[in-house]
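Note that one protein chain is taken out, while the other chains of the complex remain in position.
A and B are the chain letters, set down in written order, and residue numbers restart from 1 in every chain.
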Amino acid sequence: MIIEAVDAPPSGDNPKLQKIWETRPGLSGWLSTVDHKSIGIRYIVTAFFFMVIGGLEALVMRVQLAQGAQNFLTPEQYNQVFSMHGITMVFLYAMPVLSGFSNYLWPLLLGARDMAFPRLNAFSYWLYLFAGLFIYSTMPFGQAPDAGWFNYVPLAAKTYDFGLNIDVFTLGVIFIGLSTTGGAINFVVTLMRVRAPGMSINRMPIIIWGTLTASLGNIFAVPAVSLACALLWFDRNLGTRFFSVDGGGQPLLWQHLFWIFGHPWVYAIVLPSMGMVSDALPTLCRRPLVGYTAVALATVSTMVVGFGVWVHHMFATGLPPIGLSFFGAASMVIVIPSAVSVFAWIATIWTGRPTLNTAFLHFASFVLLFVIGGVSGFMTAAVPLDWQLTDTYFVVAHIHYVLLGINVFPVLGGVYFWFPKMTGRMMNEKLGKVGFWFTFAGFNIAFFPMHIVGLLGMPRRVYSYATDLGLNDLNLAITLGAFVLAIGLLLFFWNVVSSARDGAEAGKNPWSGPTLEWAVASPPPPYNFAVIPTIASRHPLWEPYLADADAPRSMIDRGFLLDDGRQTLATSILDAEPQAVLSMPDDTLVPFLISLAVAALFAALLLHGWICAALAMLAIIMLAIRWLNPPQIRAAHGS
Amino acid sequence: MAHKPLRLEIPLIARGHPHGSGWWGMIMLIATESALFVYLLFSYYYLAAQIPTRWPPGGPLDAKLSILNTVILLSSSFTLVRAERAAVGGKNPFAWLITTILLGTTFVGIQAAEWTNKAFTPSSDSFGSLYYVITGFHMAHVVVGLLMLCTVLTWLWRADRPDQSLPIRLASVYWHFVDAVWLAVFFSIFIFPTLV
Partner (left out) sequence: MVTSSTYPLSYLTAAGPAARPVLLLNWGLITISSIVILIVAALIIGAIFRHRTQSEETDAPMSEGGATSWITIGVGISIVPLFASMVWMLLVLRSLREPDDPTMLRIDVTAQMFWWSFHYDDDPSGPAPLKGFTTANEIHIPVGRPVHLRVTSADVIHSFWVPKLVGRMDMIPGQINETWLQADRPGLYRGQCGEFCGLEHAGMGFDVIAETPDDYLAWRRHQLEAPDQTPALQSAMSLFDKNCGSCHAVRGTMAAAPIAPDLSHVASRLRIGSGVLANTEASLRLWLKDPDAVKPGTSMPRPALSEDTLSAIISYVDSLK
């Protein structure tokens, strides 16, 4: 077919495209939408909901630990709360919130009308929601997972933990893994297929590199934990011998499989947010990112090396010295790509002209918190030192500095930065700054003393501690800090809700940003771009300022219309040369229905309802076939 | 100043075209499932290395039926290649496709029969658990492949135009992947114990 470039309407509005792409109103539209923007916001809202639950769990733990020898929680309650806190934050908040941002932003950043697999996108979200509900389903009955988010055997084996707790964990982790894998595949193929013409891979925003790397990492890492959970479920329910010592099983096999997943996973939950900062921070500093290529390469190499350091979670398990030396050295070397990014960000602020708004404060503090978390990691990478620090609160300090520092702070800043695009309104700056200082102060008061408490020998995963260990005062301070942090987050949520109602109008490009999402209305129309743009540089909207007069310019107001149904442009992998016009699917209820069937399957497996499980499996197969029916056949036979 | 072309002649790809996104989606699916089998075989070799006595503990397994099954599965890949070539070339693929499905079903049947004539169970010891779970995971993937092939068969039969070739290409690359996994499984369970 022939396609011709046309001029976009000045307002960006195209009623024909609007009708083609918009979601039907009402419940059926809400359940069947495949619009990446709706799905992205859903991911973010659901993730924040789980973050609040995980945060409440943390506050409950901190009340128990504010002083030694307290009885606010029983040991069993504490074990369930700390396990669910970890599971919730790591699986149900950290990855999904970044999936949400990436889902929302990617097609807008790439100049496309949607992701490569819009229905898979919806499916990944529904799977996530139902997996989260599944994981929490037994907590009201006091049967939540209670062996930690890392769930070591033999403690998690049937002999020592015979209730439903661990079965919920194993099935739940497999369940959420389906969502993560589907999302990861979607991101990779989207990157390969639907970038706007001219957006070669060295012109993509760093968040694209971050999410791409995380997705490729997940594709190869998630099967390890899914397998570990499947093998444990088999041990617990079918009597197999993978992890039980009598019969030739090995407890350490669990740890290997879990950490082969676990270590790449911790990079997957921070590389996209690092990418967010690498795009938003330069915008607020009024200059391009320093060292784009170096940062892109650092992103990829962090993930690659990240597959080779998992044993550093197992330094105390009695491994031979040569293994310890290799993994210890590798765990130190992995600092280098992170250092590249840190200096890139510092240089960007130093040589730029920073706008000191709330978003910027979050991004600037992120750099500092990243470094603090990084050096505590560097310390635990020193094997003999790890033998004293592992399983103490020093590691708790490290993980929270890296998790909140490199995920939560960029996410909060990212909300301040992209909220105007998502809602068309600005957030309240004054309230934002107050909230930031509460968050920043509360975070450091809560977590910095944990380094010290760990050096003084407080073990982790304890429901209480003796009063003669010298730990009481610091623990009290930590608890108080946690509540200050909670206030900061409350202020953030209040800002979101009140600004959505009556924030100042944002306009297309409130930050005068360089990338394509700022070229469309706020919020964007359902079809994103009235015409598909053509890209000639990394910073299309800054070309008038940055580029020479005779350099090629991006074409944003003129491009391919593609309005014969839902269509977007497919381009080549490296150089984004146009290749084909893709026709995209309409809204459909099938992803929602299949997710229900998957939830039914997992519930049946949990309760040993084998016939129900078989029926659920059948429903899944039939719905999958329905989903995959090629359109020509559907049109010809009306099925 | 170089202008991008304002007029292009490029194909419209309905969902299901050889150059569509589905191909890469299937490749990614194969990547993640390959990783799953890599980790499964890692577990196999890890547990095997920890057993001080012989492996398998009950002595080497009788490979005859599995060798037959290997031949059957490899043949099914061959017949599927012929089916794919026929479909892409606009010719009738049904005979080759049905043969592939029959061969695949025979594989499943023989594997199930193998399961019933073993002296050990999944709960006997680590080797028993590994044997049943590894061959079971593989068999599940074969069954999914058979479902894919049957579905493709139905679509091709009901389709307006016989050149709807992408679905068979997707099912085909998946099937060859399942075949390759079997070779790794066969090596690990039947050949590796004779080498150590």
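We adopt the following convention: contacts are C-beta pairs under 8 Å (C-beta built on N, C-alpha and C of every residue); 3 or more make two chains touch, one makes a residue touch a chain.
Computed from a prediction, not measured in an experiment: that's the story for all the values here.
Undergrad: Quick one: which shown chains sit in contact with the chain that's not drawn?
TA: Even though it is not drawn, that chain still touches A.
Undergrad: Quick one: say which of A:A66, A:V300, A:M379 or A:V434 touches the chain that got left out.
TA: A:M379
Undergrad: Please identify which residue in A:L31, A:L56, A:I201 or A:I346 touches the non-displayed chain.
TA: A:I346
Undergrad: Which is it among A:P9, A:G470, A:G507 or A:G565 that touches the chain not included here?
TA: Candidates A:P9, A:G470, A:G507 or A:G565; residue touching the omitted chain: A:G470.
Undergrad: In the whole complex, not just what's shown, which of A:R42, A:R287 or A:R566 touches the removed chain?
TA: A:R287
Undergrad: With the missing chain put back, one of A:N103, A:N165, A:Q250 or A:S554 would touch it. Which one?
TA: Touches the omitted chain: A:Q250.
Undergrad: Which residues does chain A use to touch the chain missing from this display?
TA: 74-76, 79, 147-148, 152-155, 159-160, 245, 250-252, 286-288, 290-291, 294, 316-318, 321, 324-325, 328-329, 332-333, 335-336, 339-340, 342-344, 346-354, 356, 364, 367-368, 371-372, 375-376, 378-379, 381-388, 390-391, 455-466, 468-470, 512, 514, 539, 542, 545-546
Criterion: only the chains that are shown with their structure count from here on.
Undergrad: Any idea how many Å lie between the Cα centroids of chain A and chain B?
TA: 32
Undergrad: Under the touch definition given earlier, write down the residues of chain A that touch chain B in their complex.
TA: Listed in rising order, the residues of chain A that touch chain B are 1-5, 116-117, 120, 181, 184-185, 188-189, 192-193, 197-198, 219-224, 226-227, 230-231, 234-235, 238-242, 247-250, 253, 256-257, 260, 534, 550-553, 555, 558, 560, 570, 578-585, 621, 625, 628-633, 636-637.
Undergrad: Along chain B, where are the residues that touch chain A in the complex?
TA: 1-2, 4, 6-17, 19-21, 24-25, 28-29, 31-33, 35-36, 39-40, 42-43, 46-47, 50-51, 57, 122-130, 132-133, 147, 151, 155, 158-161, 164, 166-167
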